[in-house]
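Here is the structure we will look at.
Missing here: one protein chain of the complex. Every other protein chain is in place.
What follows is chain A.
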Amino acid sequence: MKLNKGMNRRNFLKVSAASGTGLVIGFNWLAGCTPTNPEMSVPKSWTDINAYIKVADNGLVTIFSPNPEIGQNIKTAMPLIVAEELDVDWKKVIVEQADLNTIKYNRQVAGGSQSIRASWDGLRQAGATAKHMLRQAAANQWKIDISEVNTEGGELINAKTGDKLDYGDVAVAAASLPIPEDVKLKDVKDFKLIGTHVKNVDGEKIITGQPLFGIDYNREGQVIAMLIHAPAFGMKLKSYDAEAAKAMPGVDDVFVVDTSLEEPQWSDVNAFNELIVITGQTTWQVMKAKKAVNAEWEAVTPLENSDEHFAKLLDGVERQKGRVLREDGNIDAALQGAAKVVEKTYTAPFLAHNTMEPMNFFAHVTPDKAELVGPIQTPESLRGTIMKVLGMNEDQVTIAMTRMGGGFGRRLYGNFGLEATLISKKVGKPVKLIYTREDDMTQGTYRPAYRVKYTAGLDENNNLVAFKAKAAGIPGSPLFPDRFPAGTVDNYKGEGVNIDTNISTGAWRAPRSNFIAGAEQSFIDEVAEASGKDPIDFRLELFDRAINNPVGENNDYDAARYAGVLKLVKEKANWGQDMPGVSRGVAAYYCHNSYVAQVVDVVMKNNEPVVQKVWCAVDCGIVVNKEGAINQIEGGIIDGIGHAMYSQLTFKDGKPEQENFHQYDLIRNVQTPEIEAFFVENDIHPTGLGEPSLPPVIGALANALYKATGTRFYNQPFTKAKQADEILVG
């Protein structure tokens, strides 16, 4: 196996030189680390073995978690993979969040459910390489061959004599050894930690309220900054009067910053570049002063409305010529010749991310460096933007990643980091920028609004012979043309329509899938019903077709794994068994390289449908940490049900009509179902898990609601949008 970053000799030497020495003396592990075995003594010295691992003289091991933590629990899972290959007792491990360091680490991004998948090999290698060096050091001390040194739980064992050494005993010697070019990784069957239930490494700190989040970070001498952005998309600042605000106690200054960039990158999405900034001593004083600023805004581009969005999506799907994304066979002829045709349309509104921790960032800019601390899913991209705007080099800009109070895609876009930086540059002091909830909810970077129309044809034997999808988004088509049911049907056509907007949008947990999966799986349910077949059997027939004789060559899913999760959920949920009073819906979907199938049980209480239970089967390859994995699955399901049922962001004259949680409904505890998750067991390298359980549950929910109420739910949010057919076809 080839060496990855962090272990390459030249890179590693650079790293050691940058930190002054490979040996860090007197590091206080009690101050910055996870609780560990209290029986162990405080270490006197630490030795860097590689970019991921340092070993203390007493055998404690620090493992650095390279990626940003947004609640997806990679701060536990990534070090766990290193520890597995290192063969260290998890109780001896301290986990530390690494800072942004692109010399040491790859892809320090929280996004696309790719942290584990992209780093699986590298993390294993980091552990295995270090273990090899520790074994070699022990072999040298014992004057035996390395093959005679075994490891267990952070100890080295002489196979001949049974003598033991601790990793701490040989760490210094190991660090000076040549880095092996080729190390053997464990057999999956020998895993001891991977696949077990391991608790969140920050759990103790979270439940005792320790400072972990960006908003908790404070620096001596800092000023608090808050912003006023335009109240509506399409508006810019005309004039403002801040005299009253400036005179208020604790207020330092009120001024305007311009955050527009000459060459913005994808992560610089931002509709509001001209901002009124209020700086002062305490958050409440600045918050009050913010309300005392009188600003006038003017429209510079059209002010959009939700009614108009609905009409544009309708026009896009019904009347615009879409871009053909995939075409198999002859869709028109197949539909003409079909014995039955089903055609339905589905819609979903804009959504805000609404992370519980509002956007915030700390920045301290001096003439020769910029120091940033805060919650960011894309620290490397943010650094690139800061370097450009300040004219600094990479080594002049540092970013420390704090634990994030939620991400869901919002913190891929680091405008708040740029804003904090420019404010600090202007005031010449350390700055902590905080958004109010209203600032956060009305700032943008929303999930786009979508509409899709599906048309399916069945032959006289009720086999699917034609499938057409035309999907529009404001902005961007949500269709994945090479996903199911493409590949299972001879005649297929997928078309996408883009509709521009001045509202800023971006990735929102399981982008595009968060809409299209629910729509597709609701539609498949209706087609299965028209065919007179059981909805699971109907899908399994299609997967059989894709397994035995797939249509087209670009299908991006494995039909056997897809069928596998459906069969597993069918078995676990006892699908087909009569359950009095329970109405069931099913769905399956593939995204982020993982497969999920779900059964949703709905019961009627006081004439209202209540989601009682969700059964969920997942194939994400090897499950690294079962506890964290199940937690992610549960969270995705609750997130999907919540947004499909209750949430929407609507616009009037460019202004978001929901500004805080009294207007924007998020799912609450009492609305939450019981959830049971099951994994397909295999040895396939791990794939995504932060997102895949969300998309299909919306389909399974709609299908169960139909069984319970007799109404098909086409338009989200299900509890608020009209479901009548006439508005669907316009």
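Here is the rule we use: a residue touches a chain if its C-beta (ideal position, glycine included) is under 8 Å from a C-beta of that chain, and two chains touch if they have at least 3 such contacts; residues count from 1.
Following the convention adopted for this analysis, contacts and distances are computed from a predicted model.
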Exercise. Can you pick, from "Inner-membrane translocator", "(2Fe-2S)-binding protein", "Transport permease protein" or "V-type ATP synthase subunit A", the UniProt name of the chain not shown?
Worked result: "(2Fe-2S)-binding protein"
Exercise. Hey, which of A:G473, A:G621 or A:G635 is the one touching the hidden chain?
Worked result: A:G635
Seminar exercise, completed: Which of A:T283, A:N305, A:N462 or A:T709 touches the missing chain? It is A:T283
For this session: Looking beyond the chains shown, say which of A:I103, A:L212, A:A400 or A:V551 touches the absent one.
Result: A:L212
Problem set entry | Residues of chain A in contact with the chain not shown | 70-73, 197, 199-200, 202-204, 206-213, 215-216, 218, 224, 249, 282-285, 287-288, 354-358, 403-408, 434, 436-437, 627-628, 631-632, 634-639, 642, 660-662, 666-675
